[in-house]
Structure formats: C-alpha cells, structure tokens
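Note that one protein chain of the assembly has been removed; the remaining protein chains are unaltered in position.
And then chain A:
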Amino acid sequence: MKSRTIRRWSFVHTWTSLICTLFLLMLAVTGLPLIFHHEIDHLLGDAPELKQMPADTPKLDLQELVLKAQAHRPGEVMQYFGWDEDDSNGVIAIMAATAGTEPNSSHTFMLDARSGEAVEMPSANGGFMMTMLRLHVDMFAGLPGKLLLAFMGLLFVVAIISGVVLYAPFMRRLKFATVRNDKSTRLRWLDLHNLIGIVTLTWALVVGVTGVISALSDLVIAAWRNESLTAMVAPYRDAPPLTELAPVSRVLDIAADAAPGMQPDFIAFPGTRFSSEHHYAVFMKGSTHLTAHLLTPVLIDASNLEVTAIGDRPWYMDAMGLSQPLHFGDYGGRPMQVLWAVLDVLTIIVLGSGVYLWLVRRRASKPVAVAQAETVQ
C-alpha cells in the first residue's frame, strides 16, 4: 500500500471513530446491563411474579382480560396484548390515554391469564433499567435521537472497515496476535487495539448494523403503514370510526385458522400504529427458530370479527425482526449472553485505546508541526 493511500485511510479511520466514539461508549455502557435485563429485573424484584395455582387452572376468556385491564386503569384504552416468553399464564397489557398515544407514554403491566389479576412491571415503565434503555435507544430525544444514533452507527461501521484496511500495513511484519509489551505503552496498546479490533470485527459489525436497523424502526414501521397496511385496509378508507368494538374473545382462534401453524405474538388494538382504525391486528410468528422472529399480521374487522386480510411480510419488516436477536444476543442461551457482555467490554477497550493512541500521536506530532510552522515563517 502506498503511504499516501495509508494516510487517506488513516484520516477516514481517525475521524469516523473520533466522531462516534463518545456515542459508542455510551451505547456500550448502557447496553451492558440491557444484555441481562431479565436477570436484573429478577434480582431487583421488578420481574412480575404470578401466583402459584394448580397447573390445570383454566384461563379467562380474552375479553374478560380486557375488562380486567380497563378496571385496573379506568379512563385508558387498550393498545396491545402480548404473550410472555417466561410464563404462558402471563399476558402483557399495554394501555394509554388513546390508542394512538406514543409508546413512551404508554403503561405496561401484566395480567394473570387465569385470574385477571394485574401485576405491575416497574422496569417497563421507569426506573434504572428504563433509563438505560431510553439512553440506549434515543437518548430521551425521540426520533431525532434515534436518527443521530443511527448515523453514529454508520460512522462506526465505516470506522471498522477502514480499521481493517489499516490492519494490513501495521501487521505486515508481525505474527498474528503479537502484543509487543516490552517496548512502550503506546506499542502495547497499538497491538492490542489491532488485535481486539480485528478479532471482534464480525460481532461489532453485526451488532452495529442491526443497531442501525433498529434505530430506524420508526421509519420502517411508517413504511409498513404506508405501503402494506394502507393497501390492506383500502376498503375502509371512508368507513366511519368505530363506536363499539366486538369482543376479542375469539380473535386468537380466528387468527390461528387464518394462519395455520403459526403462534400469536401480540394483538394490536384498533387505532394503534400496528393496526388500522377498524381492525384487530393479530401478529403471528412462525413456529421454527428462525421464523419465530418474522411476523405476519392477520387483520380482523373489529366490528364483525371477519378476517379481511393476511399481511405479506415486506423485506424491511423481516430485516427488523431478525435484527432484534442479532442485536440483543438473547438467542443462544446464557453462554451467549456472557460472551455478548465480554465482547461489549472488549469494544469499550478498542474505543478507549483508539482515543489513547490518537492523543499520544497528536502529542508526539505537535512539536514537529510547530517546528514546520516556524521554518515556514
């Protein structure tokens, strides 16, 4: 590689990294507890605990759960029902002042599917873990925050790619994984920066790219509403708003008949951003490991409970669905979670050593620059 080429790549690497480093550090630090959010919730006693009941206790009808939820939070309306992965008796309910209320102003709690008893989920509505999540997702700045973080993620990807290009000239005469710890602190950290950077490359790229996709989720959902949903509910364009909703009791059976072999993931009530003004949207997931992350909406008319459309799965919705496990690291058991955390800390070390190397080189080159300036004068 010509030295001018190296200098150009070095310029790209230095500045893309420096601009995104503070944000990436924040993301890596807040992401660390989020990897273990389930475990931390349990430790802090924030995880919803359902009462012990005989195993064959029957479950309430879904409409009864709606009534229990409304009794628990009078004056609010249902937005979503979701199903808990840990406990099949737990139904997650999300309610807000209006169906269209933005997610951060909604209230999330759990209903015991057998008794209808409401159990609070403190960490889903506030507290330490919610603060971590909001910092990580949008820095409490809504869409502009998400877009800024998405841009920082893109810079991170460019920094990684330019780092790989620069790896070659640095390592040309060195054996893989060499760490020169007998010369200077700078050399030791240069070698460590190169080593850790190159071996964590795949993970950092995958987490970076899936993070960018997740940060663009609002846009992805808006695209889905504009293209897919609008086409599906076109016949309802001029329909008057619903004054009364048909009971949801049989909605899951209806959706299961319409999408055989699939499981319900969540129900979006009419007026929410995952449904139309006139439909219950039951989002069905596939039953294999892979397809469990891909959702197919079944739209059910909320006045007569007829299935009016089974959605297609646009590629960008699939990309968003698959981005989640690949970003969270929650799909390969406890060892994967622990490795996710280790790689997260290693990324912090790469970021930190990068800043250190830049500072050291800047300090070293300053006298030269000053000397040059003096010669010119």
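The criterion applied here is as follows: contacts are C-beta pairs under 8 Å (C-beta built on N, C-alpha and C of every residue); 3 or more make two chains touch, one makes a residue touch a chain; residues count from 1.
In this text, contacts and distances are computed from a predicted model.
Engineer: What name does the UniProt record list for the absent chain among "4-hydroxy-2-oxovalerate aldolase", "ABC transporter permease", "ABC-2 type transport system ATP-binding protein" or "Putative membrane protein"?
Structural biologist: From the listed options "4-hydroxy-2-oxovalerate aldolase", "ABC transporter permease", "ABC-2 type transport system ATP-binding protein" or "Putative membrane protein", the omitted chain resolves to "Putative membrane protein".
Engineer: Which one touches the absent chain: A:Thr5, A:Thr131 or A:Asn181?
Structural biologist: A:Asn181
Engineer: Tell me which of A:Met171, A:Ala223, A:Leu242 or A:Ala258 is the one touching the absent chain.
Structural biologist: A:Met171
Engineer: Could you tell me which of A:Leu133, A:Leu201 or A:Val355 touches the chain that is not displayed?
Structural biologist: Of all options in A:Leu133, A:Leu201 or A:Val355, contact with the hidden chain holds for A:Leu201.
Engineer: To test your reading of the contact rule: which positions on chain A touch the chain that is missing from view?
Structural biologist: For chain A, the residues touching the absent chain are 167-168, 171-181, 191-192, 195-196, 198-203, 206, 289-290, 293, 322, 325-326, 331-333, 335-336, 339-340, 342-343, 346, 349.
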